[in-house]
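Rest of the complex left out; these chains stay put.
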Amino acid sequence: MTITHDDLRLDAPTTTTATMSMAAALNLALADAIAADPEVVVFGEDVGTLGGVFRITDGLAERFGEDRCFDTPLAESGIVGTAAGMAMNGMRPVVELQFDAFALPAFEQIVSHVAKLGNRTRGGVRMPMVIRIPFGGGIGGVEHHCDSSEAYYAHTPGLTVVSPSTPQDAYSLLRAAISSPDPVVFLEPKKLYWSKGEVDTSITAEIGTARIARDGTDVTLLAYGASVGLAMEAAEVAASEGRSVQVVDVRSLSPFDDETVTAAVRSTGRAVVIAEAPGYASVASEIQARVFERCFEYLEAPVRRVTGFDTPYAPPKFERWYLPDVDRVLDAIDSLHWEDES
Amino acid sequence: MQHTDMLPRDSAVRLIDQDGQVVADEHYAMPDAQTLLRAYRGLVEGRRINDQAGALVRQGRLAVYPSSHGQEACQVGAALALGDADWLFPTYRDSVAVIGRGVSPADALVLLKGDWHSGYDVKEHRVAPQATPLATQLLHAVGFAYAAKKRGEDTVVLALCGDGATSEGDFHEAMNFAAVFHVPVVFLVQNNEYAISVPLSRQTAAPSLAHKAIGYGMPGQRVDGNDVAAVLAVLGEAVDRARSGGGPSLVEAHTYRMQAHTNADDDTRYREREEVRAWIERDPLTRLRAHLTASGVLDESVEQEYAAGAEDIATAMRAALNTDAELDPEDLFRFVTETRSPQREEQWRMLRDEIARTPAESMGGHR
């Protein structure tokens, strides 16, 4: 774990180190943030009594009261627009939108207001709010439940967009997001909700920084969210075939950590970008283009990407064909002009 | 129409009470015995479909199932209120209504089985694909009805949604477009008291959901959604009005979701068992059975016939769901657009080559 930045103070009442699922880490981050700051409120659909359809807000309403965690009418633009108004009035709302596709009704509020109000008012109001969206697939969900819409947010100036791939980052990044003076779209990889890892609540994360998840010298895999796990798997397999694969967890989709990523790719001279979303005009294309431009002189081969197809997300039974997998990553690696082979 | 005529009654229209007794109504007539018998058959089949689907989820044959157990009177009423040429715009919860329109259970459950996003021929059955994004289908229904009206057809469109969905902006826009363009649409809100865990009291402060209608300039009515006779009477009037050029209207059916939101939900977290049990008494089947038995229309042999019919449907469901469909990976690319883009063609070629290189059983793992 290379998160060492600690310029964001955590006001957690106590610090803990424990092994837990990403879901539990997110729940803990919310609880600690609510406890630390009276202006933090958590709301959305089914987040109160039920504790969220993924149980991320489990127990918060009970523990902190209806005032701090509550349900709203079923209207996403209403949720985000109301949160924007609260943020204008000094609160720090953290809203949950139930699935990627169900964030779309709020798109105008997000793009035209949440992202712009700080700029519009020359900083006269800030928008310290977090929009949590369970994202991505791999869970056998039916349509509209498995989309990856990070490109829409990352393309929008004014929004910070992050996604954790470990329970530690889930905790630390969510705390950082809630502390941020700027609006953050916080994308939670559904597939990883139940994956476990160690969480130290005293570790802080700095938004805007990538994380070297695995060292390697031959090729760099760039991924975020659930794709980091895939990259790690592929790196393992590649290692067994004699290739030393570096994995960078991009974490912060916007702003982007050019420094870490550029240095990483320059060090290996080869790169593959991995993401689940359709590749066209995506965050993956952005990363690919940036790396190409910044590492041009260092590249042994074109930067490749392994992404979802440019089709609507697949029905459950088609996921195995749709989703990037280890073989597809290995194929991409194989295509990177290895002169020692043929 | 007087403005106040657009307001719903103070209490829901009811023609048969919980004990099967007829409730006199000055305005709405009791449907005839044959219709009620047909409805009863629908209820029996609907209940069986709901229960069978629940079992198939537990057996892992369906990915998910949002049950309409308890809401069958609305489902059956919706299917029966429409003529053959009319259209239904259902939600994820309305599989029983979809099947009631003639779609085979196997086709209706393709979405929930995971074989594709929708499994029936929408034009053959005049049933739009079941919508998941809430309230969005209401606008489709309005546009669809607009086109029918423009062609001079006398098609009526019935659009379904839940109580929670009435909070969405699209509900508002659909109601308003329907009223302004005076299209032949009937909106049926199945108010089952919950949107997943969120109770109606957190959804609206209005006297009733039907009170929203006057804000659009259309009539609103409330009906006991567990009384299929009342549902048929109120929907029947609304459908007739729409067909004869009287414009859209809003019907709120008071009902209750007896089971969890879907199998993935745990409703003990947000509602008392007491509350659920209380609704057993208001069950749509028992009340109609009591009424039809008392009036001599229903006897043991008809009951058995219906039960056998329902069992046949359940058998067909099991057979269909226990069969693995032949899936063609190229389908991922086939329907996105009419002409396949070079980008998708390239992606398909990549996938095809991958598959060709891979022993069938290991797809998705390492090759």
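By written order: A and B. Residues from 1 in each chain.
Operating definition for what follows: a contact is a pair of C-beta atoms (placed from the backbone, for glycine too) under 8 Å apart; a residue touches a chain by one contact, two chains touch by 3 or more.
Given the structure is predicted, the values throughout are model-derived calculations rather than measurements.
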Stoichiometry of the full complex in this file, by chain label: A x2, B x2
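The rule is simple: only the chains that are shown with their structure count from here on.
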Interface residues, subunit A side, partner subunit B - complex: 45-46, 48-51, 53, 71-78, 101-102, 104-105, 140-145, 237, 280, 309-312, 314-318, 320-323, 325-328, 331
Subunit B residues within the subunit A interface of the complex: 63-64, 111-117, 132-134, 164-165, 167-170, 195-198, 202-204, 264-265, 269-270, 325, 327, 329, 331-333, 336, 341, 343-344, 347, 351, 354-355, 358, 363-367
